[in-house]
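Every protein chain except one is present and positioned as in the full complex.
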Amino acid sequence: MKRFVPLVIAIVAGFVLLIANFIPYAEGWGLTAQEWFNILAVGAMVLGGGNLIKLQLMKISSKKAGWGYAAVTVVCFFAAIFIGMGKFGVHPNELYPNYAWSGYYLEEGSGMWWIYQHMIVPLTSTMFAMLAFYVATAAFRAFRAKNTEATLLLVTAGIVLLGRTYAGVWLFEGWLPDWLLWLRFDNLTVWIMDVPNTAGTRAITIGIALGVVATSLRILLGVDRSYLGQD
Amino acid sequence: MSESKQQSNGLIWAVVFIIGAIMLVWSMSTSRTGQVWVTAEQHAFVQNADGDWAKTDAASATSNDIAWTSYSSVPDNELTDEMISSGDAKMSWSRTIGLWLSAIFTLFILSFLVGDNPAYKFAEAMVVGTSAGYVMVIGLWDVFVPNLLGKLFPVMVQNWALPGMDASVGTQLLYIIPAILIVMLLMQLMPAGGWISRWPIAFFIGITAGYRMIGYVEADLVAQIKAAIIPLYETGADGTFAIWDTMNACILTIATLSAMVYFFFSIEHKGFVGKTARLGIWFLMITFGASFGYTVMGRIALLAQRLEFLFGDWLHLI
Amino acid sequence: MKTHTIPMLAIATMLSMVSSAFAFGAAPAPPSNVVAVDAPDDAGEAIILSWALSPNDIFGTLESDTQATDPDLVVSVYYIERRTDSAAGNGSISEEDQGWQQISESAAGEVTTTDRKVQRGWSYSYRVCAVDIQKETSSWAATEEPVRPIMQPFNMSKAWLAIFMLMFGGLIAYFINVARSGKKLWVRPIAGLAAIDEAVGRATEMGRPVLFVTGIQDINEIQTLAGLTVLSRVAKTAAEYGAQIEVPTCRSLVMAAARETVESAYLAAGRPDSYQPDRIHYLTDEQFAFVAGVTGYMVREEPAACIYMGGFYAESLILAETGNHIGAIQVAGTAMPSQLPFFVAACDYTLIGEEFFAASAYLSDDPLQIGSLKGQDYGKFISVLILVIGICFATFASMSGSDENVWGASKNFIKDNMLGSAGLLPTGSGDTDIEGDDS
Partner (left out) sequence: MYNTLKNLDRRWVFLSMFLAVSIPILAKTVFPEVVSKQAKLVFDAIEDLPDGSNILLSYDFDPASQGELLPMAQAFTRHCSAKGHKQYYMALWPLGSPMVDLSVETIESEYPDMVYGEDFVKFDYKAGGEAVIRMITQDLRGMFPLDSKGVSLDKIPMTKNIKNIQDMDLIVNVSAGDPGTKQWVQFAATPFGITTVSGCTGVQAPQMYPYIPEQLAGVLGAIKAAAEYEAAIDAVYPDINDNPKAQEAKRRMGPQLVAHSLMIGLIILGNWIFYVGRKRGEA
């Protein structure tokens, strides 16, 4: 029961989606299954949040190192939920002014908008922006032309880096004869992207596609049951 | 070693602080740095004879009407002294505090470059908590209410949050199934009975396997082979032999085939196959080089945007 | 409203300059030959409508050599109306739909549109009129008989896709079966695995630990599983040599699995007493915090070998950079295309994409993995075969300068039928592309 039912669910759901592509009669089944899937995806979002909070609460209760930060996370989590679900500072929808709950939860000036604008935006975008610094140190300390392969990679990278700025044009201005114009880094970049890059990526893409067929098939045939857990 | 490290540590801190202090003093001496100004807009609605609500002039609104005021931020370069003196624009404390918080959070995160520290950890804990909460809120208002509650309890949802929806269809009982699946999934958070969550997970995995298989075969396998079938003899518009196009077509084909040979695992890389595979890996390296260049380009753009925020929105330097 | 504003206005102005004859109040000529057919290969949910352009449509006259159009009568748009003639089953037609209802507009120059708001089994009539820039409408041109959308039993445009699915799926299923039956399937040795052994050996010589990172994905991801397979080999080698192995993980479930893997590897190497579970530990789920933890360890302990096998994101370059800085031998393996460049540039050896999975299959002796790998190899072989044959036909067709011969026909069969959506077999002439409305 614990393993058999889920196995059947997975196989049936997968095959319904497969045949819905080929047999118009089954299209409707595919759509229904897909709609349920999309609604269920919200459940997965809630589960993700729930798991996170569960872990943080465990950290706090066991007073593990850094439990104070866990407390910050928990407080922020509940504050965001409270403010967002309560639609604090949200005015009604202009089309339905007599419905107090009809407004947009991210309306400019509302509580959730404030959190989004002043906390989520700066924090998430700066986290990502840090990578610019890391890429610089990695360039200085790690990217070595130690063999033919790495040299080829770094030279291509250099051409693309210059070719995707005005430097690629400017460096060649005035002295490159017209018949060698294709050597200008911006033109060379276009060629690299269109020919070798397209070819290499295509080979990788085809390989990945076959890999996905294999993994999906193992699930649909019921030979890969790792998602069912251990017991 | 450690002494010189400490020395350079101190030097870096000094440089960062001096630059920061100069910037702040400079910008503070000019006006309105770090402030957010807003303009107000009045909204008023009056009920007509049919019972519908229509927009009306805010000045003539009576106590029976519905009215509220909303505010929108004015960019600093559009803010004139006239607007300030006439009272059209007001400084918003909540948004000014928010702006300073954004700037401080940005600096907190950037402080990680100097070393792991409590400020960074604090900011990180906040981003984890708020974004998780935010995602839940979105899930509730954008999906859960219209796509599930709205189908199960249409009249209630219409009267509460979504007056514009069509409730005439009535309750669609079939939607109980996804509702039950969600409950089963959330059972995983319970100490016992977590095994039942395998049902929705299996449903998830089955559906994903089904559509991925088709999507990848159609777009990434069949369509890619189709795209790779090109003539190795190209002619121009006038029907004459085009040497550049032909050369590119040949390189494209050789590169694709040799890179595919590299990923064969049933043949040993010896002799001709070995040489082809070696050629393939060179083309793959060019591919990775291009990818490297593009990735670096993207990362720098992200930093530029953050610094524009600090220098522009916050410090009004640009 | 759809109009080809710029070219149309330009031509209209030009024409009005040369022509002084104004036909005020006159209407453009209607389109002709309005035909509605049921859309093929669907569940009876669409009707394809086509017509011939009005003689006043500039896009028609530009192509054919008819007399110049009166500038005021130039067609800007076509209105398309529909009438529901009969319902099916117990459905009823709303009062509105019993008369003509406008359903869409098409810009001048377009000759087809698809109506997707139809019910299966009901029947519909359509009519089209041309509208000029003065908003004068032409008389209506209607379909001759009503059309009824029906459901086809099988989507023939996807017939070859189904064949390919069966073929690739069948190959993989067949080889998994062969592998499960106990037959040994040969996979070429992966060069990167020798590099791993060497790295572990050097760490032993130097008396420093080996760091192994399984990526930041969770246990259900295939890359993590492949990473764990490689970990088992690394742990076994380390146990044999007597080197220390350190495995920080980003997910608690991965930690549990990694402990199990390493413990059984030590057991297999006959050194269960050297196994130290504490060295396999969970740090945090957060990407950058995890990296901070790992790089902190690297700088403190200076492991002699760093092995990264699994699904990595932006942290790849931070790890590789720190490893390079402490002078460790680094071996990486991932199937994340966007992170591969950084590993290739910074590590001593990198398992690229599928090579990583192949290494895992090679090491694990798991029939599922080896069978899939073999099946994929044959899938690739078939792909290359089709590709080479197709290219040959295409080249010959191009050299002969025409598609009207056996080479051209063969190339078109491969591209349009086998790899396209033109159905199982060539239909001779005729446009079977149902999406032909994107001009």
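Letters A, B and C mark the chains in the order given here, with residues in each chain numbered from 1 onward.
Operating definition for what follows: a residue touches a chain if its C-beta (ideal position, glycine included) is under 8 Å from a C-beta of that chain, and two chains touch if they have at least 3 such contacts.
The shown structure was predicted, so the numbers you read here are calculated from the model rather than taken from an experiment.
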Considering the complete complex, identify which of A:132, A:152, A:210 or A:228 is in touch with the unshown chain. A:132
Looking at B:37, B:211 or B:233, which makes contact with the chain not pictured? B:211
Name every residue on chain B in touch with the hidden partner chain. 1, 4-5, 8-9, 12, 15-16, 113-114, 131, 134-135, 138-139, 141-143, 146-147, 150, 161-166, 207, 211-212, 215-216, 218-220, 223-224, 226-227, 287, 290-291, 294-308, 311, 317-318
For chain A, the residues touching the chain missing from this view: 27, 31, 34-35, 37-39, 41-42, 44-45, 93, 95-96, 102, 104, 106, 116, 120-121, 124-125, 127-129, 132-133, 135-137, 139-146, 154, 157-158, 161-162, 164-167, 169, 186, 190, 193-194, 197-198, 201-202, 205
For chain C, enumerate the residues touching the unshown chain of the complex. 1-5, 45, 103-104, 107-110, 114, 116-117, 325, 327, 337-338, 421, 433, 435, 438
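Everything that follows uses one rule, which is that only the chains that are shown with their structure count from here on.
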Between chain A and chain B, what is the gap in Å from one C-alpha centre to the other? 9
With centres defined as the mean C-alpha position, give me the chain B-chain C separation in Å. 21
Whole-angstrom distance, CA centroid of chain A to CA centroid of chain C, is 16
Using the touch definition from the top, which residues of chain A touch two or more other chains? 18, 21, 52, 127-128, 130-131, 135, 149-150, 153-154, 157, 201, 204, 206-208, 210, 213, 215, 217, 227
What parts of chain C, by residue number, touch at least two of the other chains? 161, 165, 168-169, 288, 337, 341-342, 344-345, 353-354, 373, 380, 383
Spell out the residues on chain C that touch chain B in their complex, using ranges where they run on. 160-161, 164-165, 168-169, 186-189, 286, 288-289, 292, 296, 337-338, 340-342, 344-345, 352-355, 358, 373-374, 377-378, 380-381, 383-384, 386-388, 390-391, 394-395, 397-399, 401, 411, 414-415, 419-420
Could you please specify the touching residues of chain C with respect to chain A in the complex? 41-44, 151-155, 158, 161-162, 165, 168-169, 172-173, 176, 220, 222, 225, 285, 288, 314, 317-318, 320-321, 323-325, 335, 337, 341-342, 344-346, 348, 353-354, 357, 368, 372-373, 375-376, 379-380, 383
Applying the document's contact rule, which stretches of chain B touch chain A when the two form their complex? 43, 45, 47, 53, 55, 66, 68, 70-73, 94-95, 98-99, 101-103, 105-106, 109-110, 112-113, 121-141, 143-144, 147-148, 160-164, 174-175, 177-179, 181-182, 185-186, 188-189, 195, 198-214, 216-217, 220-221, 224-225, 227-228, 248, 251-253, 255-256, 259-260, 262-263, 280-297, 299-300, 302-303, 305-306, 309
